[in-house]
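All protein chains of the complex are present and in place, except for one that has been dropped.
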C-alpha cells in the first residue's frame, strides 16, 4: 500500500487547516417531512411493533420504521442502510439514542414494502440484518460499550454478550407485551460508559482480583502519585521494592482487603493490570430508569453479584435476564417499570419472584450512604 | 440541719449492701383490672378526648383518664396525684411514655367524677394541674429534656419553651380535630435526649458560635486527645498557646469555618464552652415519625434554621409551630402524619402552606448522604 | 416571700398548661413552711435557689450548670449525674445538685403507696423535685448533694426494694410500652421481657464495660409507642407471622357506622361517613386488602403488618396468633455522624420467657463484637456503619436476608474476599505478560 495524502502537509500542519467547525448542521439532514413539520407534531401512534406514525397539525404524516442496529457496523453495512434509504426514503435515515436505525417514509403505502424489504435481508448465518421492532412496551436495543473489541479495561466483552442477550430477548424486541419499556444496557467495566447505572436491567463487567503489580516497569510507565490518588478506597500506598536482580525500585503496594476491583488504578497506570480469566465476569443489576414518568429516575441495584464469563454465549447471563424479564412480565402492573414493580412488591419478593439468591454481596457496604439502603422499619413481607 | 443516716456506714460500704436488684416487679403495681385482663384486651375506644375505655374478652372494662403531665414535678404534686388515685382509682396510677399521667377506673360511672375532679384543680396562677386530653388525633404532651434547669450543654431551656408551646397548643391537647397524631418534642441541645429527630414537630436548642477556649485551664481540666477526637468535623487541632503572662501551655485550636456547633467538644472538655445569649437559639424541625403505620419511620427535617431565644415565652417559636399545625390541619388527609403530608404535596408546597422561608441553611451539606436529599428529578411544582 | 425575684419565670404561671414554675414555687413554699418539721438533709432553700438560678438563665440566655465530675454510689458506674452551679455563692442551695436515676418499673404502673414513699425520701434527702420520667424512662430525682447519694441509695434498696437506673457507658434502663397490660395490639409481654432483661443484665447496667451507652426498648407492636425504633441500640417490635384475624360482623358494624373508626380518635372533626375503601383498603401500603360485597379480605402473605387497618378497625381486625418480635439495631441520636433509625437484623423471633434465644443469639454476640471492636464512644449503630451490615450478619451467624435491606446496593463496589474468588488473588505478572505485552 502506498501512502495517499489527503492534502494535509505534515511540514505545515496549519496550512489550510480547518478547525472548530463542529458537526454538520442538522437541518441539512432533515427529511422534507421533518423540515416542514418540525415543532408541529400533534400525536403519534405505534401501528405495529417497530412502526410509528407521527401526525402533524398540517395534516402531514410521517411513518417511521425502526430496525435493530448492531451498532458495531461495517461500512458495507452502512452502505446497505443507505441503499435501503435511497430506495424507500428519499435518501434520509436516522439513528436513535439507543443505536437503532430509523427509516422514515411520508405515506402509509410505503410502509409495507419497506418493512418487507428490511425483514427479508439476512446475514450469511441467518441473522436478520434489519429486524423491525424496538418500540413501545417491549425491549429495544441494548446500549453498550467497546469490550474486548477495543478497550483496555473491560472485564467482559460487549458485543458478544449483547448479541447473545438480544437473541434470547428477540421476541420482546418484536412484540409489546410487557407492562412498560424495559431497557437493557451493558458496560464492560465499572467506568460504565454504557450508563448502565440507570437501566431496567444492566449487564456489568466486573473484576474480582486486585491489580497485579509490574514492579519493574511501574515507575517507568506510570505516575505513581496519580495511581495512588486514583484509588477510591485509598488502598494504594507508595512502596520500595527489591527486584529479583537486587535493584530497588519505586513502586506501589496494594492493600488487597480494601480493593473493590474498580480498575481505576489501571486506567492511570498500565503496570497494574487486573484482568483475569476466572476473576472477571458479570454483575447483573436491575430496577433503574431515567424517565421522570410517575416516579423519579432510579439507580439500578445489584441483584446478582457475579456470573463467570462464558464466551461465546454467556448462557448463565442470558438465562438470568430471561428469568427477570419473565417474572416482571408476569408480576408488574400496566405502565409499571421494573424498578417500580420491585419497590411495590418489596425487594424480598423480587428475589423470590425472579428466583434469585440474595447473598451478602448485595448489601451495600460502600461508605456512609450504605446505611440508607438498610431496612429501617418493621414493615416487611415474610 | 443535722445529718441523718439511712443506716449506711461509709466506713464499711459493703455492709448490708444491697445491689443489682433492679426495678420493682411490675406486677406489684398493676391495678386489679389490669392483672385480671392482661393479654386479653379485645379493643379500645376513645370516649372523649383524654378518656379511653379498653374492653377485655372477659367482659371487663377499664377506663383510663389521661392528664397532661408537666414532667418536672415536685413531690407535693406527686402526692396530689396519689391523693386523686387513692380517691378514685384504688391507689393505682400510671405514667405514659410521653410523661402523661393515667388514672384508671373499672367502671363507667367513676369516669365523670374523676374527670371533674381533675379539671377542677388549678395552680395559683390559674393553670390546670391535671388537664384531661392527649389522646387520638390531637397533640399530646411534649417529650423534653433538662434545659437550663439542670444540664450544662443546653442552647435553650426545656420546661419554659414547652410550657409556652403547650399553652398555645392547648386546644389540640383537648381536642382530636387533626388528621392524625401530632407529636411535638424538644431537646435543648444536639445530643437530642428528647429524641426529637423523629417527631412531627421538633424544637431543638442549637448553638451558633464555636467554642471559646479557656487556654489557661484547658490542659488541666481536659484530656486534650479526647476533645480532639470528639469533633465530628475534625475542626480541633492540638496547639501550643502563649498566655499573657508569657507561659506556654498545651491547648487546642479550632478551625472555626469547620465547626457546626455540636458542642461535642464541650461535653468532653469544660474549657470549651459554646453558650451565648445571641448565638444560641432554636431550630424547628418537622415531618418525623416513629410508628410504622402505612409508611416507615422518618427523620424530622430542619424547616426553620434559627429562632433566637426569647424567654420567658419564646413567641416566635410558638407562632411558628402554630403556623405549621394549622397548615397541617388544613391540608392533610385523614390518617396522614405531618411528614407524609409534606412528602405528598412536596416540600416546596410545605414551605408555601406553612408560610416559612426556605433558606440555604435548610439544604443538607453534611457528608456524602447530603446528596441524596437534593432533587434528582425534573418533577417539581411551580 | 420568695428568696429571689423571678419576674421572667412568673410569666410562665399563666395559661392553661400546668406550670412547672408554680409547682416549684409550691415546693419552695412547702419547704420554707416545713409544716411536717422535716430535718431536710440538703438546703431548705434548694427550690428557691433553683428558681433563682433559672431566672438568671432566663436573663442571660445561658445555662448556669457546670460539668458533673465523677460522683456516684460505691461500686456502680452509673445512676447519678453530677452537677454543680456556676454561681454557687449566689445560689448555695443548689451549689451541688446531682440527679439520681431510679429504675422505673416496666410499664410505669405504680401504687400510690410506693410513690408516696419515694416522695418522702426525696423530700427528706433531696430537692423534692423530680422528672416523672426522664427521656430514657427512669424516675429522675433532680438535685441532691454528694453525701446524700449513698443515703438515698441505701434507703432505696433497703426500704423500697428499688435500684438505680443507668447512665454512663453501660446498659441504660430498658423501657417498654404499656403492651398487653392494657393494649389489644401487643404481640408479646413487653413488661415481662423488659423486667427480665433489666434484671438479667444488672451487671452491665451498673458496671460500665461498654464503649458507650446501650439502650433496649420494647414496643408491643409496630405502632411503636415507646419509640424504640428511633432511640434504642436494640429495638424489639412485636409482630406476627400468620393471619390478621377478621371479625366479619364487626367489619359490617364499621361500614354501617355503628362503630367509630380508629376507636374514635378523629372525633374532633366531621370527616364524613366512614369509607372502608378509601380509609382502609386504599391506604393499605401493600394493597393486599380487598373489600367487595360487604366482605373484607386480606392477602396476608403480602401484608407487612403496618397496623393501619387494625388501628382503624380494632374491633374487626386483630393481630395474628403466631407472635414474636422483629429486632432492629443501631438507633441513636445525631452525635456524631447524624441520627440513625434502627436497622432490621432479625425479621422474626419468638419472645417467650426466659428469652434464651434473644439473650444468647442476639444480645450477647452483639455485645461481644461491640466490646471487642467498638471504639471509645462509638455507638452500636456507628460500628455497624463502619464495619457494615454484613459484619452484623456474621456476628449473628444468620443468613443474609433481603428483609434486612430496603433495597440492594446500587453501587457494584463489592469487596470480594480472596477465598470467594476462584484461584485466589496471587498471580504471576510474568505469566500474565506472556499473553499481554507491555
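Per-chain residue numbering starts at 1, and chain names A, B and C are given in the order in which the chains are listed.
Throughout what follows, a contact is a pair of C-beta atoms (placed from the backbone, for glycine too) under 8 Å apart; a residue touches a chain by one contact, two chains touch by 3 or more.
Please read these numbers as outputs of a predicted model, since none were measured by experiment.
Novice: Specify the shown partners of the omitted chain in the complete complex.
Specialist: Answer for the hidden chain's contacts among shown chains: A, B, C.
Novice: Just one of A:65, A:81 or A:184 touches the chain that is missing; which is it?
Specialist: Only one of A:65, A:81 or A:184 touches the chain omitted from view, namely A:81.
Novice: Among A:70, A:228, A:325 or A:356, which residue is in touch with the absent chain?
Specialist: Hidden-chain contact among the options goes to A:70.
Novice: For a quick check of understanding: of C:339, C:392, C:405 or C:421, which residue touches the chain that isn't displayed?
Specialist: C:339
Novice: Hey, which chain C residues sit against the chain that's not shown?
Specialist: Contact residues on chain C toward the absent chain are 60, 62, 64, 66, 86-88, 334, 338-339, 410-413, 435-438.
Novice: Name every residue on chain B in touch with the hidden partner chain.
Specialist: Against the left-out chain, chain B lists 190, 197, 204, 206, 208-210, 212-215, 217, 221, 232, 256-262, 270-271, 273, 275-276, 278-279, 283, 285, 287-288, 299-303, 305-306, 342-343, 345-351, 358-366, 368, 370-382.
Rule of thumb we're sticking to: only the chains that are shown with their structure count from here on.
Novice: Report the chain whose mean Cα position is at the greatest distance from that of chain C.
Specialist: The chain farthest from chain C, judged by C-alpha centres, is A.
Novice: Please tell me the distance, in whole Å, between the geometric centres of chain B and chain C computed from their C-alpha atoms.
Specialist: Here the centre of chain C sits 12 Å away from the centre of chain B.
Novice: Go ahead and note the Å separation of the Cα centroids belonging to chain A and chain B.
Specialist: That pair's centroid distance is 51 Å.
Novice: Multi-chain contacts only, two chains or more: what residues does chain C have there?
Specialist: 222, 229, 237, 285, 306, 337, 341
Novice: Spell out, as numbers or ranges, the residues of chain B touching 2 or more other chains.
Specialist: 292, 297, 367, 369
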